[in-house]
Structures are given as C-alpha cells and as structure tokens.
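One chain of protein is taken out of this complex; the other chains stay put.
Presenting subunit A:
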Amino acid sequence: MPASRFTQTGNYRTRYAQDQTIFATYAEQLSLIVLIGLLLLLPLILPKTMLRDVNMIMIYAVAVIGLNITTGYTGLINIGQAAFMGVGAYATALAATRLNLPFFLAIPIGGIAGALVGTFVGLPSLRLKYLYLAVATLAFQIIFEWGVGHTPLLAQGGAISLPPVQVFGVKATFFNHNFVWYYLILPVLVVMGLLWRNVLRTKHGRSLIAVRDNDRAAAAMGINPGTAKIMAFMIGSFYAGIAGGLFAYFQKAVVIEDYGLHISIQLLAMAIVGGLGSLPGSFLGPLFIVTLDRLVGNGSQWLGAQNLFPAGVDVATALRPLSFGLAIVLFLMFEPRGLANWWRLSRLYFKKWPYKF
C-alpha cells in the first residue's frame, strides 16, 4: 500500500485486493464526496434553462454508461442504444399510465424492459462481430421505430403523456420541474455509476474486458464469451432503459422522435468523445456534446441572421452536423482515448504537483 492513504505518487499495490479498491486514496474518496456535495448545490445557482441542460446531460450519461458497457468495455458495437432507451421510455409510460404505477416503480420497469429486449437483441452477438453486429443493432433501431409507429397501444409513435410526480409531498409542476428532476436524476446517476464501478471489480466485469481484448484468449481462460456478450447487452440496455424512463418523465411525454437513429449516433459520439471503456468518459462525453450542441445551435442561429450567404445556401443548417462530425473525427484522430484521457493526465499531473516524487 502507499506510504500515505491520503496521497499517492506511484503504484504501491502488492495484492489483488488492493488493486480492486474503488478509491486508491482517501483524497480520491474525499474529492468524490466534495463533488457530489457541490452537485447538490448546483441547482441553487444555475438558471432554470441551464438546469434543464444539466438534467439532459445526466440522463444521457446513464445511457452512455450503458453504451460503454456494450461497446467500450465489451467491444460490441451498438448503434441502437436510443432504441433501447425508447423501449425503457415506452415501458415506463405504459407502467405509469396503464398500470398507474408511481415513478419509482415505473422507471425500474423501463430498465427491466430494456434489459429483456437487449438480451434478445444481443443474441446475434453470439455469431456476429464487428461491422456485422453493428448492422444487427442498427436493424433493431429501425425495427423499433417502425414497430412503435404502427402499434396502437403506443399511440402509433404519437405522444403518451406521463403524470406529474410527487416526492416527499412536493409535486413537480412547470415551475419546479427541472429542480425536482435534478434531485431525482442525480442520485440515479451516482448509484448507476457506482454500481457499474463495482461490477467492474467482479469476475463478471473483468470477463467483459477480457472478451473485448481477445475473446479466444478469454475462452481459453475459462470465460464463456457468449455469456459475457449477452450479459453486456443485458446490462447495457438496462442502463438505456433506465435512461429512457427518466427521459420520458423529464420530457413529460414519450414521442418516437426522441429515440431515433440520430440519437443513437449522438450517444455513440458521446461515448467516443468521452472515451470508450471509461467511466469518467461516460460523464465527460455527454457534457461535451450537449455543450457543443448548445454553442453551435446559438452560433448557427446568429450566422443565419447575418445574411452573409447567398439565398438558398443554408450554411447555418450545415454548421451543426459539421461541428458534430468534426468533433468525432478530430477525437478519433488525435485523442482516441477521449476526454477521459485528459482527465487521467490532469490527475497524474496533480499527483506529482507540487514537488512530489
């Protein structure tokens, strides 16, 4: 173990048990507690519309953790994460409106529905790899959109409104909606993050990484790659289902357009930009993409108002997908490990600063 449990300048671990601790030092533990404390205070200082963006970031972060489980940690390319979110959202909406379940039961039902469908969709992963699997998940995305659009129970992809929630006697209304939901989404995100961090410490979590790195070698070590892959899809889509349930309540109604292919691509971009196979990256990716989207959205509206371009040439429309695509390409070229690597380097720097050796 390190000389001090408060600071650490190198790897002093001598046993596997030490290697599996969540926090290497008390300082790390403390910093997380301080961060959560600060996050609890955030709604008091942020404007309402910015709080909405933070809520969106947190919901996407739950979905991106799930995507990281399948794609980042297990190496199974998934272009249908928004559809899994959609499964969760519609299941939550049905549970809330048809079964009249409260939100704290309806959202887990969304997660379970996502996991069940994810397990089924994951079956092709037993036979398919790489691009072929990517196309299989893409097919699910398309089937999902078509299926919802033709199902009367799901309003043919129209809107299913969700009832307002009440927590500890406080009813969510238009004026406190973002505030109430911030305090509902944040604990879910923290719990889901910690849950995954803990799963990673188990043999099941490590088996996923082993399958990603080399499934034949993993099989030689006694891991069943098929089980691991199905499990990855099950857990990843459970996370997506929970995110979908949260999103359904947060948006107050479920509409198919919120779970389209473009959202799947956006989630994949968040995972890549954040850093595939990284828990901090699952938070940093959504933060980066939502902020970029907001900035470019404002920028494109400003550009459009300047009349700089000839009529019929809508540069403003192109700016958003351009910046979005550019961000992904630049990250893939120059920082394939994503923002999580910058986070890692920053932490390394401060481990040695000032004058430690």
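By our rule, a contact is a pair of C-beta atoms (placed from the backbone, for glycine too) under 8 Å apart; a residue touches a chain by one contact, two chains touch by 3 or more; residues count from 1.
As a convention for this text, contacts and distances are computed from a predicted model.
Of the names listed as "Cytochrome oxidase", "Branched-chain amino acid ABC transporter substrate-binding protein", "2-oxoacid:acceptor oxidoreductase family protein" or "Glycine cleavage system H protein", the one that matches the UniProt record for the absent chain is "Branched-chain amino acid ABC transporter substrate-binding protein". Contact with the undisplayed chain is limited, among A:Leu32, A:Leu123 or A:Val255, to A:Val255. The residue from A:Ala159, A:Ile265 or A:Ile328 that touches the chain not shown here is A:Ala159. For the chain left out of this panel, the touching residue among A:Phe175, A:Phe334 or A:Trp353 is A:Phe175. As for the chain not pictured, it touches subunit A at residues 48-49, 52-53, 56, 145-146, 149, 155-159, 161, 164, 173-175, 177-178, 251-253, 255-258, 297, 300-301, 304, 311-312, 314, 316-317, 319-320.
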